[in-house]
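A single protein chain has been omitted; all remaining protein chains appear in their positions.
Lettered A, B and C in written order, each chain numbered from 1.
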Amino acid sequence: MNKVYKNAAEALEGVNSDMTFMLGGFGLCGIPENAISELVRRGIKGLTCISNNAGVDDFGLGLLLQKRQIKKMISSYVGENDEFERQMLSGELEVDLIPQGSLAERCRAGGAGIPAFFTPAGYGTEVSEGKEMRYFNGKPHILETALTADFAFVKAWKGDKYGNLIYKGTARNFNPVMAMAGKITVAEVEELVEPGVLDPYFIHTPGVFVQRIFQGTNYEKRIEQRTVRPKKDAK
Amino acid sequence: MNKVYKNAAEALEGVNSDMTFMLGGFGLCGIPENAISELVRRGIKGLTCISNNAGVDDFGLGLLLQKRQIKKMISSYVGENDEFERQMLSGELEVDLIPQGSLAERCRAGGAGIPAFFTPAGYGTEVSEGKEMRYFNGKPHILETALTADFAFVKAWKGDKYGNLIYKGTARNFNPVMAMAGKITVAEVEELVEPGVLDPYFIHTPGVFVQRIFQGTNYEKRIEQRTVRPKKDAK
Amino acid sequence: MLNKNQIAQRIAQELRDGWYVNLGIGIPTLVANYVPDDINVEFQSENGILGMGPFPYEGEEDADMINAGKQTVTLKPGASVFDSSTSFAMIRGQHIQLTVLGAMEVSQDGDIANWKIPGKMVKGMGGAMDLVASAENIIVAMMHTNRSGASKLLKACTLPITGVKCVSKVVTNLAVLEIKDGAFHLLERAPGVSVEEIKGSTEGALIVGGEIPEMQL
Partner (left out) sequence: MLNKNQIAQRIAQELRDGWYVNLGIGIPTLVANYVPDDINVEFQSENGILGMGPFPYEGEEDADMINAGKQTVTLKPGASVFDSSTSFAMIRGQHIQLTVLGAMEVSQDGDIANWKIPGKMVKGMGGAMDLVASAENIIVAMMHTNRSGASKLLKACTLPITGVKCVSKVVTNLAVLEIKDGAFHLLERAPGVSVEEIKGSTEGALIVGGEIPEMQL
């Protein structure tokens, strides 16, 4: 049951060009920084990446875009990345934009053995084109299908050797649903602990969803929009 | 945002005959004991109860069955209750038996605004009769619809005044999904605390799903199958 | 005529005690600054927060605690943090009482366009399509006209829409309008703005019933 790998290079064994990956994170928060670096290092190409965002020009998935490693992005919002917009408008990059809630639910469905579900999101818009429509309780819904991936890369706060994970704050976001949906899920953690250290009643991602885990290094955790209040004398 | 009620009698204001209720719990573990007592006391009838099990003859939902307050049960397993079996075989009680995973997912769907989803569970069995069938990835699935309820009664370990809940051990079971699916969700807790006491990163049911909360009393927490090992000298 | 902060201030008057509220990026975010003292509302951020608090004090910002606009934020006591599927379960399941969004166009039927300008802006819809498809109470906060002076309150949206028949109210720099029965119903004028001026800036059907009061800010 020991799923520990030494580092990103070892944990990503088997990744290849033309594969489909899921990458956790919202903006630059909770992204699998080590896995992304390793994907850049390996230089594999033709990737389909499922990720809520596409990073910024020089960080996160932007690093893979710079190197033209991504063939297709499946995301909900990519407004933070100029290179992305350029590649998309020029037709170099295929893009499938999906409502954020549908993206999350489609990943969960992929992990939960639910091949399709109805949602109201996107009805009457471009998103519903070509999709089955049906009324429930007098309201129109469209049929969305499950997403899965060859590899899911997730980033957690702490994890144990069995793959149990907990996340810090809003760095949780898409990580738990993507962990469920990866054929091989690789978790990188800030702190790798022994089984029994994490409270079993408060595990965010049970280890059954994680195939490989490694202790990440050199987390940059870049902040996109640093927004603060001036310090008061008396806090 | 203060959702605190004094006791079960006040928190159940508005319950009436012929309503549909969800009740959390698995077997007798994590059942809303106080809410059930109050339903018995009120003597309302013609109830439709959605609950994984039906209690035992003299505890849990068995108490409502004894008084013939339940018209219809929607459950996955009712093997622990002789009175249930008698009422069902004699036709006094309508029963809709649902695969346990479909029951959980249908409750979650009801709370999550997903009106229907496909699942492989039950294909080719009585459960699939009259339901739409469709192949995904070469495998047959049936369409299951969401469940909701006029009231959902859930039992948690600790809860705060905003309705945030955490559960102890396997007393979690159906409580979180039913909390999501109740039009009015009433949570009873062993310990009611101030907002800020529970760790925000480790809330099992966010308060948005809970409309009323009260401090429960006199929990019996009966064990159905007490199974132990003899104590060793050295543990 | 209202500035952006005043639009937010007017929208804050719509808040009710005990509501859970989702605020979009831009003007909607400012609404949080004007919550009346005597009520308690909780803000949801679709990346996974309920009970979002103010921005952190300088030096206390945490890269692992951001809102949907990617800004560093804090949590209020009684907050909770969850994953994206749970967040949208709240939204899609109609557990949020009010959604405030910006828009590029709104139609007299309540359609909204705020996610795409073909061939030009391709940022994506983020959570907006889920929000507008599910929310029962959607207020749009925007300028009444675009930079070239053209109305943003239209008979029909010209841009790709985000959702159909979903907007219940629009608060602009000129007016408060309710959308029903295929028309904008003028409820209030901004201070100093005439009904004629609002008529002139509204392309969609506009219903003016009797005397229209000025907003009270």
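The rule is simple: a residue touches a chain if its C-beta (ideal position, glycine included) is under 8 Å from a C-beta of that chain, and two chains touch if they have at least 3 such contacts.
These figures come from a predicted structure and were not determined experimentally.
For the chain that does not appear, the touching partners among the shown chains are A, B. Across B:23, B:36, B:107 or B:152, the single residue that touches the chain missing here is B:107. Of B:80, B:160 or B:188, it is B:80 that touches the chain left out of the display. Among B:41, B:134 or B:221, the one in contact with the hidden chain is B:221. Here one chain is not drawn; of A:111, A:124, A:169 or A:216, the residue touching it is A:111.
Summarising the interface, chain A meets the missing chain with residues 1-2, 108, 110-114, 160-162, 164, 180, 194-196, 200-201, 203, 206-209.
For chain B, the residues in touch with the chain missing from this view are 26-30, 52, 75-80, 85, 88-89, 95, 97, 99-105, 107-108, 119-127, 157, 167-177, 204, 221-232, 235.
Note that only the chains that are shown with their structure count from here on.
Averaged Cα coordinates give chain A a centre that lies 28 Å from the centre of chain C. In chain C, the residues that touch at least two other chains are 81-82, 85, 88, 91-92, 134.
With touch defined as above, residues shared between interfaces to two or more other chains in chain A number as follows: 105, 119-120, 167-169, 172.
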